[in-house]
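Structure first, commentary second.
Only one protein chain is missing; all other protein chains are in place.
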Amino acid sequence: MQLAMVGMGRMGGNMARRLALGGHRVVAFDVDFETTKAIAAEHHEIHPVADLAALVAAMPAPRAIWIMVPHQVVDATIAALLDAGLESGDLIIDGGNSNYREGQHRACKLAESDIHFADCGTSGGIWGLKNGYSLMIGGKSEAIELIAPALTTLAANDGKGWAHVGPVGSGHFVKMVHNGIEYGMMQAFAEGFELMQAKSEFALDMHQIARVWQKGSVVSSWLLDLTADALEQDKGLSSLSDYMDDSGEGRWTVNESVDLGVPTPVLTLALQMRFRSRQQDAYSGKIVNAMRAGFGGHAIKPAGKA
Amino acid sequence: MQLAMVGMGRMGGNMARRLALGGHRVVAFDVDFETTKAIAAEHHEIHPVADLAALVAAMPAPRAIWIMVPHQVVDATIAALLDAGLESGDLIIDGGNSNYREGQHRACKLAESDIHFADCGTSGGIWGLKNGYSLMIGGKSEAIELIAPALTTLAANDGKGWAHVGPVGSGHFVKMVHNGIEYGMMQAFAEGFELMQAKSEFALDMHQIARVWQKGSVVSSWLLDLTADALEQDKGLSSLSDYMDDSGEGRWTVNESVDLGVPTPVLTLALQMRFRSRQQDAYSGKIVNAMRAGFGGHAIKPAGKA
Amino acid sequence: MQLAMVGMGRMGGNMARRLALGGHRVVAFDVDFETTKAIAAEHHEIHPVADLAALVAAMPAPRAIWIMVPHQVVDATIAALLDAGLESGDLIIDGGNSNYREGQHRACKLAESDIHFADCGTSGGIWGLKNGYSLMIGGKSEAIELIAPALTTLAANDGKGWAHVGPVGSGHFVKMVHNGIEYGMMQAFAEGFELMQAKSEFALDMHQIARVWQKGSVVSSWLLDLTADALEQDKGLSSLSDYMDDSGEGRWTVNESVDLGVPTPVLTLALQMRFRSRQQDAYSGKIVNAMRAGFGGHAIKPAGKA
Partner (left out) sequence: MQLAMVGMGRMGGNMARRLALGGHRVVAFDVDFETTKAIAAEHHEIHPVADLAALVAAMPAPRAIWIMVPHQVVDATIAALLDAGLESGDLIIDGGNSNYREGQHRACKLAESDIHFADCGTSGGIWGLKNGYSLMIGGKSEAIELIAPALTTLAANDGKGWAHVGPVGSGHFVKMVHNGIEYGMMQAFAEGFELMQAKSEFALDMHQIARVWQKGSVVSSWLLDLTADALEQDKGLSSLSDYMDDSGEGRWTVNESVDLGVPTPVLTLALQMRFRSRQQDAYSGKIVNAMRAGFGGHAIKPAGKA
């Protein structure tokens, strides 16, 4: 089939490549036309366009336009597509990491112009090009049927790695929870490895342990595979800082658990330990120390002493 | 090589089978001789014995004796083996889920009789027979070399799935942390699925989602595979209670984190949510409600009203 | 001074009484006129009105109108007040438990009509009538000066228990955090008492312990005083359920910590344990049990067995 891909970053570029390898025609756009041209040069099925008007012109209706851009610019991208001439019956798929509520809102607004919207959670990272992606998509059946061939090409597991999980919003909702779980799993491994590292009397070899757990153990997982590979390259992980960033989905997961009244201690603490990793000279610690000094005359480490 | 296996339960029986399939001679013992005979009937390499004296008599020194019994009876089993005539130079491997400190203590005491001791953490559950086990063993090199052929046969990953991780104690220590991580991962998945289940407006299909995450997603793991299979058989998991038991390693992990001063919020909360699942009419809730009634005149649900 | 009080519930009624006792004239309104009349009958300084038009008519401009209604009906109340004839220069104080962002929004909209708005967090519960309230108010200085005499009368600590903490929104923000802390403190006590209750070998007397901690100990606090009193009346707290409700501020606190990227594990877990207390047959527990059955053949308690 034919599909437009808007955004030629790490994810969008690889998805264009995988679609082209699967025999689909991909009309490709990025704000940086040089990037687009470089990727298009790899596959004759990828057709670079310099602007969104050209993108719209290059495709017969009804068009399927997959946008893979930072969530902060999704709305601007949609507005620009409308300006560029999208027509009734066209379909926009947001494949990035948007908040699901925003997707619901976008679908509502686009429906006024009779334009379809689907939200697709996309997991797989930089490995998706080779292994395929895990795709969870929300929207109306008629819209999703339109792009089923592309989804099958993109998907892992011999094309079975995608699912129409529900109405608009559900794709990003499921992906949000996926990422929440991912945070929890990562923190579980991190705590376990830290505990083993701290047990100095055993002088444990983290790489050896990660390798021996990879097959046959209950914790075998892709995240463990990645850990084992990283430990092979840098046993002490000395090149990495302990400052843990986050990209939003973990926060939305916690907010959702608050809304639904569902306890999610593990997902929440995984997020909060990321927050904690970014603090220096935490005010909370000073407050505790102020109290300890107040009631107990506990000797408190003065500020600035390492 | 030749090895004795003490304990023909779910784990010990399967390990005896796998060793026999690998060409090793296994002297097998269980407190229930009928069980031993039934397993021995499957493989001519498995030699059933009715008591530990017969086990000792059936093997030339130095003997390697793998014990796979509930951790409560490990000491009694070792004492019985000593009574049965173990000799200087023999080796006992505790392959169960003992606390690593007990292993250190046992090694000390056995060293007085010049008997070797190794502690082996064994992961893989009921699937180990077919897929091999993940084995992490602690002890002296000369002791572990003795049984390397057996470890290679038992191990997953074409025989590479075992490692000599350090001195006595380290095998069970690493296995303990493994199980701590396992608790965290399970709770992470559990919270995520609960959140999706609670989002009734999307009417999500848990089985479909588990399947689509299995390949290509960041959370792909054996635990997810098992979840997907369980959801296939019983979509609502209606046959299962929400009462979560624990078997000790998670508790030891938390105690260890307290000893080492390492924060493990995710591993700890995973354990504590199991504790919580067992409570009925929790006193803590009553205390909170007593306070709320005290300061606010908040209407509190009286006891006994569902 | 003169003030209107809208809402004669547990909080509003008592505040009207305390203001009247302090010599202020209170124009009182409630959707239930019978309630208003009953309270007004107690003090000649309380003037009951049957509707908001009468309330507006009964006061000279500029009017100070304190609304003490459930947060769900604050907007409707404000709209009704505007309809009833509020004028430029009047002041509305929302003294209930609204979300601070809503207060900011309300102030913006009221400013279009040149009506002032202040948001006042009010702590003290049913004891405020006697002991005075702890009041944290946000808004412009000129607005708050208008009602300073009333705030001084309402306040605990000989009239010093109120503070102008910042711009509009800050009053409810500070109250929100106050309640978040309150959740944490309550849960801390609850866990401690539960632990002592569970230590059956000591047969501890919870009431005795609460009493002995009340004076001189580090945990002495009003919440402990309330606990001691409750335990005196009902040693086993057998009349209370363990189902813990929440009224919103704890949820907003967690959402705020997520927004600000500040770790609040204790405040969050205190909330989530309330959520957990409301679950029956938690799906998360079933998921964990499905995995445990899958990998280990662990005997899992079937559903429905107590």
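Think of it as A, B and C in the order they're written, each chain with its own count starting at 1.
We adopt the following convention: a contact is a pair of C-beta atoms (placed from the backbone, for glycine too) under 8 Å apart; a residue touches a chain by one contact, two chains touch by 3 or more.
All values reported here derive from a predicted model rather than from experimental measurement.
The missing chain, though absent from the display, is touched by one residue of B:Ala41, B:Ala203 or B:Val258; that residue is B:Val258. Residue C:Leu267 is the one among C:Met68, C:Leu81, C:Leu267 or C:Ala282 that touches the chain not shown.
Residue-level contact of subunit B with the missing chain is found at 218, 251, 254-255, 257-259, 261-265, 268-269, 271-273, 275-276, 278-279, 284, 295. Although one chain is not displayed, subunit C still touches it through residues 123-125, 127-128, 131-136, 138, 155-157, 160-163, 165-167, 169-170, 173-174, 177-185, 187-189, 191-192, 194-196, 198-199, 202-205, 208-209, 211-224, 253, 256-257, 260-267, 269-270, 272-273.
By the touch rule set out above, subunit A reaches the unshown chain at residues 10, 125-127, 186-187, 189-191, 193-194, 197-198, 222-223, 226-227, 229-231, 234, 237-245, 247, 265, 269, 273-274, 276-277, 279-298, 300-306.
FYI, only the chains that are shown with their structure count from here on.
Here the spacing of subunit A and subunit C, counted between their Cα centres, is 39 Å.
Our note on geometry: subunit B versus subunit C, Cα centroid distance of 48 Å, whole angstroms. Each of the following residues of subunit B touches two or more other chains: 125, 127, 187, 189, 191, 194, 198, 222-223, 265, 269, 273.
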